[in-house]
Structures are given as C-alpha cells and as structure tokens.
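Missing here is one protein chain; the remaining ones are kept as they sit in the complex.
Note that the chains are named A and B in the order they appear, and that numbering of residues resets to 1 at the start of each chain.
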Amino acid sequence: MTSTPLPQTEVLGAIRRRQRRSLLDRGAAMLLGAAAASSIIITVGIVMVLAIESSTFFGEVGILTFLTDTVWTPLFADARFGILPLVTGTLVTTAVALAVAMPIGTIVAIWLSEYAPHGVREVLKPALELLSAVPTVVYGYFALLFVTPLLQKLMPELPTFNMLGAGIVMGIMIIPYVSSLSEDAMRGVPRILREGAYAMGANKLLTALKVVYPAALSGIGSAYVLAISRAVGETMIVAIAAGMQPNLTLDPTQPAATITAFIVQVSLGDLPHGSVGYQSIFAAGVVLFVLTLGFNIAGYRLRKRFREAY
Amino acid sequence: MVTHCTLADAQDSAPSRPITNLLRRATPTMTPHEVGADPVTDQIPAIADIKVQLRNFGFAYGSNQVLKDLNVAFENKKVTALIGPSGCGKTTLLRSFNRMHDLYPGNRYTGEILLLPDRINLVAPDVSPTEMRMRLSMVFQKPNPFPKSIFENVAFGLRMRGVRDKARIREKVEQSLRDAALWDETKDRLHKPAYDLSGGQQQRLCIARALAVDPEIVLFDEPTSALDPTATLRIEELIDSLRNRVTIIIVTHNMQQAQRIADWTGFLYLGSMVEFDRTEKVFTNPGNKLTEQYITGRFG
Partner (left out) sequence: MRSIQEIVARRRRQDRWFAVLGVFCTSIGIITLIALLANLLIDGLGHLDWQFLTSFASRRASSAGVLAAVVGSLLVMLVTACVAAPLGIAAGVWLEEYAPKNRVATILEVNIANLAGVPSVIYGLMALSVFVYAFGFGHSILTAALTLAVLILPIVIVATREALRTIPRTIREASYALGATKWETVWHHLLPYSLGGIATGVIIGLSRAIGETAPLVTIGALAFIAFLPDPPVTGEFPFVSFSWLGSDFTVLPIQMFNWVSRPDPAFHHNAAATGVLLIAITLGMNAIAIFVRYRMRKAIQW
C-alpha cells in the first residue's frame, strides 16, 4: 500500500514552497513583534525626553525649591519656580470634576445595570459615551461661554476665568469613564449573587448597594482612578476656561493655571528652546507624568484584580 | 490483562466484514502490556497494513501526564474508534496526531507516532507540525466552518497547499462535497455563507473540507456530539462510505456509534490503552474487566 512517489519536479516545488512559507511565517512574526515593541520605544522615548529635557531645568533650579516654593513665575524677569500653585490648580479642578462625575457616574451605572430595560441601556450607554468623544476644545468653549455665564447668574462675583466652571464641564466629560466602566463591572457580577439577595426579600436598591456594588468594587474603583487620571491630564478645558495665571489657592471660584494649562501657555509663547523658562514645561511634564502614571497603574491593577475575580 | 484476538473470534462475530480477508493472514494480537522488547515486530502482525503506529507514546501537559506508554497500531483505510470515560485522554491522543497541542504552551510528547509507509515520527521535535497537518485532516466536536462561503471553506486547504489552478480547485471542491454527501444540497449556493447551513450540514461541510486535501488520515473528534439523531445518522453513513478509502480515527463517547462504524476499537482509561482489538471482540468478549464494566455502563 505504498503511494506512488511524486515526480521529482513536484518534490522540489514543494520544498521550495515550504521554505518560502516558513520564511514568510518567521518574517511576519518578526515584523509584528517589532510593531509591538514600538509601544515600549514610545514609553522609553517619553521617559527619556522628560528626564533629559528637565535635567537642564533642574540644573538651574533645585528640586527642593521646585517642590516647596509657592510662586511660579517662570516668564517674569525675576523668575520663581515653585510648582505648588500649578499642583493646587490641578487638584482643585480635578476635585470639582470628580465631585460631579463620581456620584453622577455611579448612579448612572447602577441605574443602567440594575434598573434600565435592556433596550434603553443599549441606546443610552453609547449615547453617554459620546460625551467623551466631543473634542475637549469644544468643551473649553462650552465652559467659558455657556457654563460660566450661567454660574455668574448665581454667583455674580465669579470671574470670567474660574476653576469651578472648567471643573464642572470636565466632570461631565468624564461621566462616561465612570459610568461605562462601572456598569461593565457591575454587569460582570454573577446573577446568582443578585438572586441570593432577591431571595432574601431585598429590593433592587438594596441589592445594588449591598451586593452588586461591593462585589464590583475593584472594577468601579478602577473606573474612579482612571477618571482621576483623565481629569489630572485634561488640558484644553482648563487652559481655556480656568485661566492661565498660577494661583496658590484652594478656592474653586478663583482663576488658576493647572500644570497642563501652563505647558500650553509656554508653547503658545515665543520663548527660545533651551531657555530655563522653556525647559520648565518639561519639569511640569515630569510632575504630570508621575501623577498620572501612579493613577494609571493603580487603575490597571484594580481592573486586573476585578477580571480575575469572576 | 490478556486479550487474545483469534481468527475464530473475529470471524464469528463479523463474517461479512471485508477486513476478515486480511485477518486470514494474521496471527493473534496481544495487548500492549504483553508486548516484548520491540512492539513493532511483536504486536503488529495482526494488522497487515499499518497506517500509523504508536510506540511508547506518552503526552504531558506541564506536570500532568495525560497519556502514558501507548503501543498500538492503526490499520490503513479502516475506521478505528477510541472510547473511554471523559478525561481518559482519548481526545488528547487524537489531537496528538496532528500536533494540535503544539498550539498551546506546556506540551510534552514522548515516544513515537510513526506514520507509514515513510516511518516519519509525527511528534519528533524536528518535524514541522504544519507539514504533518498537511497530511492529516481533522473534524472537530462542534461544526466550525469558517465565516466564508461554502466554496471557500472547502478550497482553503487546497490553497494552503499551493493549488492555484481554478479549474482544479473547482473540481476538487465538487468532488469533496459529493464525498461528504453535501453536493446536492449546496451545488446551487456554493458562494453563499457557510453559516446559512444547518448544524448537520455544517459538520458535513467540515468533513468535505477535511477530505478536499486528500489526507492520509482523517481524525474525528466526537463529530456528532453537537448534532441531532438524524444528522448523526448521516455523518455515520458518511464515515462508513469512507471506509477502505482513507484511514479514519474517531473519538466517540457513544459506544453504539463505535459498534456501528468502527473496525477497531481502543478503550482508554486514565491515559492507558486498556484494550485494543476488533470492535466485535471488544464489545462481545472484552479481554479486560475494566472494558467490560465500561461497555456495560457500570462506570464512565
């Protein structure tokens, strides 16, 4: 029962084809691997750029001064380089945004996951996600020329540029970050846990708050943390609506610059590349990067843990 | 542990099967446990025409030894069924033939699976799994046609083998669909999505896809477990029609199915081949107590 041997030419053809295929296979694997490695190169690039460019700055300004001085006036003749006013600006706008986004986003998530009928959820969830698709420069316009005038009707003494309006709009922008991720997390909670609660006579609200919310907590936590990271890094809304004056204050009705707004302000100006004033944006970038990196890693860990749980 | 398959046993239980012709030349078989130094010369005489042969074959996932020390031979162009309780390793064994385990990390083959007549060891590290898969075909537990047209599903294997000639591909597709008893139902809609077919039709399409490449062996992994009885019957008829044309190894959890379609049956238990013999012998006069308990439904 031996099969008839193939003609010599066909054998050679098969071998050549085999070599070509395995070469193609290996070449493709290498190219794809190189593409994946590019993400590492980008990260390394970001870290290197921030390290090298800010080293010029830190050569002239001590790190202690940078972290403790309370005045940030790099563009003045007697320049002072204390990052604190920019940090408080960032923290205040972020706090306002979270005060808006966390409660609203969480309630929306619970409502979508536990109350809303299937069809309603399928429409409203993507509709809400459009909120995060709107370009931030448009939100800046909206904050400056719609929300702030509205707020000024309630608080007549509110200045044109203020952290409150910018923060509120930023909060609305990040609602879908909170609501969609939290809703995913809550819907991932096994049905059997809910049924357990219902079987004991709990209503939807009790089930949601006492069973589903705690069970999905690490997923919801990751949503919060990613929303924080998003708010800290948001640039255009605050650059347009919160003003560009560094201002060491915790009062959200005041104008103040954030770290990101300061970077935009210097980029818009005509400082020469290499001057201390110019290099200060990289120092500000380092602070921003470290802040967001911390939140991002925490968010990633939480999400990972949530995914492992179920 | 001894099972003797004598000429008389086989002839008594299946006088009409053509395989008995082969057996007239054969001497009694022995179980793997009885095999001496060289299983090839000791055991094989029962099967005159061997297609594939296991020699001390074993398989492990990480530290979990799933199959151990298997010594069996599969007859050329006959149907061999592998039965056994779930978790016994029968699917693992089947997927060793076409090196499916290579797709996932942590696999370790030991021993040999010799493909005859060229005696190439399928599981040797230097043998390319892709090339072995070119010579063997597989039909899976659930129908898994590609989300392409019926025609493209059958033609894919040919294209992978470098066939460019359109007329040749058309001819092979038609032939394979005819072989899979699907031609009449699909000849008018070859370019329609394969997903429009029913489950049973999809499985026959997968069989056509497997046959199109002129495989030396077709591996069936519980091919009817997702199908209704009517569709199952058609698949069994199909497998029966392929007897004497291609070597078939089929994993089944359904003992009636093994009895209906298989020339040979191997009973696996805890990763060992407890019994391997003619189907009639295994089901009417098993040589091993475990086999007898299993086929009479006392466990598994």
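Everything that follows uses one rule, which is that a contact is a pair of C-beta atoms (placed from the backbone, for glycine too) under 8 Å apart; a residue touches a chain by one contact, two chains touch by 3 or more.
Computed from a predicted structure; not experimentally measured.
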| item | value |
| --- | --- |
| Touching the absent chain when the full complex is considered, from A:77, A:133 or A:154 | A:133 |
| Candidates A:61, A:87, A:110 or A:163 - the one touching the absent chain | A:110 |
| Residue among A:67, A:155 or A:297 touching the omitted chain | A:297 |
| On chain B, residues whose C-beta touches the chain left out of the figure | 98, 100, 103, 105, 129-131, 133-134, 136-138, 140, 142, 144-147, 156-157, 159-161, 195, 206, 209-210, 213 |
| Missing-partner contacts on chain A, residue numbers | 21-22, 24-25, 28-29, 31-33, 35-36, 38-40, 42-43, 45-46, 49-50, 52-53, 103-104, 107-108, 110-112, 115-116, 124, 126-128, 130-131, 133-142, 144-146, 172, 175-176, 179, 202-206, 208, 226, 229-230, 232-236, 239-240, 260, 263-264, 267-268, 273, 281-282, 285, 288-289, 292-293, 295-297, 299-300 |
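Definition applied: only the chains that are shown with their structure count from here on.
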| item | value |
| --- | --- |
| Centre-to-centre distance between chain B and chain A (centres being mean Cα positions), rounded to whole Å | 54 |
| Complex contact set, residues of chain B against chain A | 49, 76-77, 117, 128, 130-131, 162 |
| Chain B contact footprint on chain A (complex, rising order) | 1-3, 13-14, 17-18, 21-22 |
